[in-house]
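With one protein chain withheld, the remaining protein chains of the complex are depicted in position.
Take a look at chain A:
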Amino acid sequence: MMEQKELSVRRSIPFKEQMHILKRIMTFGKPYKKQFAVAIFFSVALAISTAALPRIIQLFIDNHLTTGDLSLSIILTFAGLHFGVTLIRLTVWYLELYLFNMASEKTVQNIRNQLFEKLHTLGMRFFDQTSTGWLITRVTNDTEAMKDFWNVFLNIMQGVFGVVISLGAMFLLDVTVTLWILIFAPVLLIVIRIYQVYSSKTYSEMKSKLSLLNTKLAETINGISIIQQFRQEKRLQKEFEETNQSYFDSRFSMTKINALLLSPVINLLYTLSVVVILTIFGLEALTGPVEVGIIYAFTTYANNFFRPLTRLMDSMSLFQDGIVSSSRILTVMDNEQYAPAQLDKEDAHIEEGKIEFKNVSFSYDGKNNVLKNISFTVNPGETIALVGHTGSGKSSIINVLMRFYDFDEGEVLIDGRSIKEFPMRELRQRTGLVLQDSFLFYGTIKDNIRLLNESITDREIIEAARFVQADKFIEELPGQYDAKVVERGASFSSGQKQLISFASTIVRDPKILILDEATANIDTETEALIQEGLQRMRKGRTTVAIAHRLSTIRDADQILVLDNGHIIERGTHDELIDSGGQYKDMYELQNLGLQTQ
């Protein structure tokens, strides 16, 4: 969906930049340069064998047919020769196509793998700022478009070799006539240029209209109940038909441009070149002898010269697409919003789970601090609760603690060592974050609890599920722990999803637990299980909890009230109520609100 927006505002990339992009994207094909080289070799061989065929017939005509020096064995020799070259030709052709396609396929795979790997090195800052749809399109469709892009080169290669070798063959036969044929070269270049100018504009217009059309269609299907409820069918039908019509219009202009400037014009030029060839040879024949086989050979070479051009011109719009796709892929590759770098001290292990923030300041944009001079200590096994409005800095503390973002000032220590010293894997695996909305992956329940960590045994999975009391509903499923989880876990209630994600956290036995509590409505029965699961998980673990439901954190060892990036109050629930600050105010306001209703 992102695509058509970009296409519609697509600026034309200057030539120099295009070449630069091309050069860079080509480096992904480097590991396969041998295959490409062999494919190119076969491409040359193909062009040569193609040029050899008319030559054989020309020799047959001029040396035997016209002279009458003909016998069955001569005929069979030439037939055999012709067929032999044909066999060579089809073999090299097959190899050329197959090898080239495979090499470009592998290049695409290489781009994909590197792009995907790159994504995993990027920090949350990048993912928070980038639409997922946009990103998915980069990894799948843009890389897929690369195949067409490489194909353009195959076409160009075949075209250029075809043209050059046909010309070479003509030169060998007759220099004067070949020079005459060359007068078509500037004409051709002009046609190609005109075609390029007109087609590229219309083509991109057509493409962006098509995606607009499909976006509208998709939106209508997804939003159908709203449309029908508001009785907007007629209006949207009309709007759709307008887009449909305008797509047709640009498709039709594209057809016209192609009909005007593509194969019909190439055909015209070819026939005119035959006129030139025949005229010259004819005039020569008036004054002296002419070998007629050469006329045949020349007309065939002229055909070989012009024929590949249609395909070459046709693929030029794909070249533009390829450049656009490449530049988008490179944008992601060049992104430097890396995940925060760690010092990776081998001996850094999280044993106790003591957390200290010392005068930590942090901003997302480098200007406005969202955390200002935050200090607190959580002793091993204790629970700290963070309370505050949306935007007060609760989530930012978690972002800092999980190293999703790098902080700017101050120190964050775990077990007395800077958080930067721990290898990322150690940090992440010893810290269990339970997210607000649980995300389930396609696969089985087991896969979702194990989450790619193959060292976790089935028994551990079952124990973890039992521990958070997810076992009851899981065991009722068909297939139990092997039950299928469809995309995003759509068949489970949000409470059940939460329990599964608890299990996947607890199976890793983290020392530190970070809870970003769900605000969504969860049915009452599961809610009780969740609350109990949370209590159980917190036992023996250092816990940092963002609380929306104060009932779950009333027993916290410490509550921090955040406002605008500052800690404005701290203490236990009772202390905060006693001290009569904002915490108490808010608390009372709520109660008051309830009474008046």
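We adopt the following convention: a contact is a pair of C-beta atoms (placed from the backbone, for glycine too) under 8 Å apart; a residue touches a chain by one contact, two chains touch by 3 or more; residues count from 1.
The criterion applied here is as follows: contacts and distances are computed from a predicted model.
A chain of this complex does not appear here, and its UniProt-recorded name among "Glutamate synthase domain-containing protein 3", "Sulfonate transport system permease protein", "histidine kinase" or "ATP-binding cassette, subfamily B" is "ATP-binding cassette, subfamily B". Of the listed residues A:63, A:220, A:335 or A:480, the one in contact with the hidden chain in the full complex is A:220. Within the whole complex, the absent chain has one touching residue among A:31, A:264, A:479 or A:540, and that is A:264.
The chain not shown here is touched by just one of A:75, A:190 or A:341, and that residue is A:75.
Among A:231, A:367, A:459 or A:539, only A:231 touches the chain left out of the display.
The omitted chain makes contact with just one of the residues A:63, A:86 or A:363: A:86.
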